[in-house]
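Note that one protein chain is taken out, while the other chains of the complex remain in position.
Chain IDs A, B and C follow the sequence of writing; residue 1 opens each chain.
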Amino acid sequence: MSNTWGSLFKLHSFGESHGVAMGGIVEGMPAGFKLDVSALQQELNRRKASINTYSTTRFEPDELIILSGIEHEICLGSPIGFLIWNKAQKPQDYKSTHDILRPSHADYTYLAKYGLHAQSGGGRSSARETLSRVVAGAMAKQVLCHYGITVQSWIQQIGPLACKDIWDWPATQFKSESMCPEIDVWNHMQNLIETTQKQGNTLGGTIRCIITGVPAGIGEPVFDKLHAKLGQGMLSIPTVKAVAFADAIACTSKFGSETNDAFYTDAHGKIKTHTNHSGGIQGGISNGMPICIETFFKPISSIRSEQHSVTHDGKATTFAIEGRHDVCVLPRALPIVEAMAAMTILDFWMLQQLKQFKA
Amino acid sequence: MSNTWGSLFKLHSFGESHGVAMGGIVEGMPAGFKLDVSALQQELNRRKASINTYSTTRFEPDELIILSGIEHEICLGSPIGFLIWNKAQKPQDYKSTHDILRPSHADYTYLAKYGLHAQSGGGRSSARETLSRVVAGAMAKQVLCHYGITVQSWIQQIGPLACKDIWDWPATQFKSESMCPEIDVWNHMQNLIETTQKQGNTLGGTIRCIITGVPAGIGEPVFDKLHAKLGQGMLSIPTVKAVAFADAIACTSKFGSETNDAFYTDAHGKIKTHTNHSGGIQGGISNGMPICIETFFKPISSIRSEQHSVTHDGKATTFAIEGRHDVCVLPRALPIVEAMAAMTILDFWMLQQLKQFKA
Amino acid sequence: MSNTWGSLFKLHSFGESHGVAMGGIVEGMPAGFKLDVSALQQELNRRKASINTYSTTRFEPDELIILSGIEHEICLGSPIGFLIWNKAQKPQDYKSTHDILRPSHADYTYLAKYGLHAQSGGGRSSARETLSRVVAGAMAKQVLCHYGITVQSWIQQIGPLACKDIWDWPATQFKSESMCPEIDVWNHMQNLIETTQKQGNTLGGTIRCIITGVPAGIGEPVFDKLHAKLGQGMLSIPTVKAVAFADAIACTSKFGSETNDAFYTDAHGKIKTHTNHSGGIQGGISNGMPICIETFFKPISSIRSEQHSVTHDGKATTFAIEGRHDVCVLPRALPIVEAMAAMTILDFWMLQQLKQFKA
Partner (left out) sequence: MSNTWGSLFKLHSFGESHGVAMGGIVEGMPAGFKLDVSALQQELNRRKASINTYSTTRFEPDELIILSGIEHEICLGSPIGFLIWNKAQKPQDYKSTHDILRPSHADYTYLAKYGLHAQSGGGRSSARETLSRVVAGAMAKQVLCHYGITVQSWIQQIGPLACKDIWDWPATQFKSESMCPEIDVWNHMQNLIETTQKQGNTLGGTIRCIITGVPAGIGEPVFDKLHAKLGQGMLSIPTVKAVAFADAIACTSKFGSETNDAFYTDAHGKIKTHTNHSGGIQGGISNGMPICIETFFKPISSIRSEQHSVTHDGKATTFAIEGRHDVCVLPRALPIVEAMAAMTILDFWMLQQLKQFKA
């Protein structure tokens, strides 16, 4: 496992942040599907560091190169190999901290796991690893789109600042240049990021993701419940350490009579629920209502102020992190969240095609 | 996938709540390991409905029958088949609601998924499915115990009642008859359950689980981060819809300078962290500190009061649930949470044995 | 892996020959499929030891017990747990050889692998393990039958006696009581088995299996070529150590101009080939022609005459095998060969349903 996501629609991923290239192999794109390759690049661009203050100053062109599996934008049914060259590596930025276990980084755990310390920075623990996810997720989105399934995410909270606690924003509320549906909250968030950047500190927050158009019946009953696998996907994103579906956390202190979602039949004869405490999933399987996921990001650990730690051989030391790092990962994380959601939904959607006997 | 958990230590599970038997196959128990089979039964007994008011009145003996893979308590290295007969099925309890989509149950989603409605109650969506998990988890616990790894869980919250927000309770605080470290909170919880039961209502809450003794280096860097897979495991438990590691939710509104865990070397030369906001996991890999998981349970959906819903063919109806159901799933869920934790940790522990080259 | 066959249609298997029960879990039977459960028992009966001289005198009722996943013969879409009790175990038969490494048995390799020696005879290496395969294979056959795919096998050779080297026997040639299409050859084979039985010796041979009605396009291009996976399936049957498709062995000494299969279009507009040296598979993918497999069985190793060997601690010894053993495994192996073929074809058939984009 480890570097593979999915069972029918699959991404195999490779690449270290300061190595030669990032990349992967996508399996499961149906043969004959016409893929808009430029849209893959657009998703990469959404993830890219911008000139805004909130992100790293490592600017990578992040140009996607397709190596196989696609001919004249038609998927051949064969595996789609792809890569993105690393062009702005500066391993020297890591020299001063090379022997130091940076707090809440993966330095110590990688050392323990692999018994060595690569010179190439964070290795697989760098968020640069998520490039491959965005590419594969953008492919999945295009297939889902054909089946009327859309994936939309926004920043719900950064530090102490949060949007209204609602899930059903009208689509008109989302504009390409804003990251959340309430533009004034987003402006405050940007100010907070700027201030925090000057202080050499970092911020966390939450991202909400809503998936609409998923037909009822997608998901598996036991270990691979739809929300369990979506949850794993979200928790696998760097700095994410909690995940919740709809208002599940608030529900823990309520009565069942307050949290059950009553069914009704709508004007078109479609079965729906009045409320959506279930977040679109019951018994691990989609019920046709929007799927609502909230993902919790801890502040990133690369703060600029002096910190206490130990060296590889356990000696106490103080140090300050150099190099180029984001202040707040959330603006760049939106396409990553959507990628994990899209890949997971498509994988289960495919599996469902085999579940009922067709004579 | 779906009915299988794990990649090296594996459980394959089968059985419907109102079918003939529940059971499974465990693969990966190392040959030559001496297994205390009676301890497996004890874990099943922890999960059993008790005479307390908070649980269903369906009393099943839940006697474990081992079919293969063990001889004189020694694991042979072959798959361990096991079953537990269903003895107290009462499918007739479901007759009155057979044609009704019970709110927040899996009735509708199963119908959509499989295109049929089994007579045997909730099928795989019943919590009775977790019997197999408890058996396999109890095996995993015994192996982990040999390596100094322990898994402990308690009820942190039921409805509005919660224990103190701390993780490092002294072991003496846990008594077999109590479900949480603060005995007076537990007494209040029991009263609340009793009252709620009389009102025909149900309760949710949270369970905390702490895993100690895990060496640094366990877990995988990208998609199968240790907390991502533990998270999937927890989210796969019936009625769980959110999961968090340590204080990850609170961390989202703090600065990085407040949430980084500074390393130090202890008197025995072991590298530790002063705080544990990381919940024992950094970059998806264990750092040797206790692993801290909080699992959020929604109130169970089987309330006794009258509810509005629709029939299978979409007609509006009102009904009240009969049958035998728990008021609050948390007391019986402790061994299930521990089972998912134990299986997952053992699986990753095994994988780690292969990660470093040994000349 | 190891105890699991298939990726979408799956069998997980358990059970030692002299343990409590054999059994397994089948996943992937499509929900709503009406399964003839009595036909599963009939396939088990085909595999059973008969009163003929050629088989063991261990007579097991081999009664199939379904534990889950089926209600009123309708598959629910959930995993189908099943078992077959072991009733005629006689571990005492193995006492005299318990400390001896029987030549060409798995005694030594199991000891090396697991570091222990179970008292229960051959453990998983006994051909009794194939019971689970026959059950799952019989399910697969019923699904395939709905799609017009049939699996037929016969004994092609026993010892030096062989049928004509042709693949396209008319269906009328197969009678339930005979094991091969040439009844006189079968009579000679039976005589040979009887003679060999009296001499305390054993026999090998080959089984041919032909699968018709497979549409073109089933299989995968690289590692999981259809014949590669069918080959693994056949080689996993006890005592099988070679496998060939159509006349592949003879083709190695011919020219390409002699072994190419020319295409033509038949009267119904269907593309076929004049010859079938490809055995129905080109580039790892079915071409619509019959799939032709020959499976090579070594003589079973349980001969009654005195043999030289060593004990577990390496001391030279002589001994003679007691217990109940077949003289020639082929008559009972027909349903096993068919089971592996049917499971494999169904698995790939399912996978193919997802390969082309459907707008």
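Convention: a residue touches a chain if its C-beta (ideal position, glycine included) is under 8 Å from a C-beta of that chain, and two chains touch if they have at least 3 such contacts.
The model shown is predicted, which means the values in this text are computed figures rather than measured ones.
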Counting the whole assembly, list the visible chains that the omitted chain makes contact with. A, B, C
Hey, which of B:K164, B:K198 or B:K355 is the one touching the hidden chain? B:K355
The listed residue (A:V37, A:I74 or A:A262) that touches the chain absent from the view is A:I74
Option touching the unshown chain, where B:G137, B:G159, B:P181 or B:P221 are the choices: B:P221
To test your reading of the contact rule: which positions on chain A touch the chain that is missing from view? 2-4, 12-16, 19-25, 27, 31-32, 65-69, 71, 74, 76-81, 83, 113-116, 118-120, 123-124
Quickly run down the residues of chain B that touch the omitted chain. 8, 28, 30-33, 75, 77-78, 143, 146, 221, 350, 353-359
Logged for chain C, residues touching the omitted partner chain are 1-5, 7, 13, 101, 103-106, 108-110, 112-115, 123-125, 129, 157, 159-160, 196, 201-206, 215-225, 227-229, 231-233, 235-236, 238, 241-246, 248-249, 251-265, 269, 271, 273, 277-279, 281-288, 296-303, 305, 307-310, 314-316, 352, 355-356
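In this text, only the chains that are shown with their structure count from here on.
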Taking shared residue numbers divided by all residue numbers at the interface, is the value for chain B and chain C over half (same) or under half (different)? same
With chain centres taken as the means of their Cα atoms, state the distance from chain A to chain C in Å. 46
Whole-Å distance, C-alpha centre of chain B to that of chain C, is 39
Two or more partner chains touched - positions in chain B: 2-4, 13, 113-115, 123-124
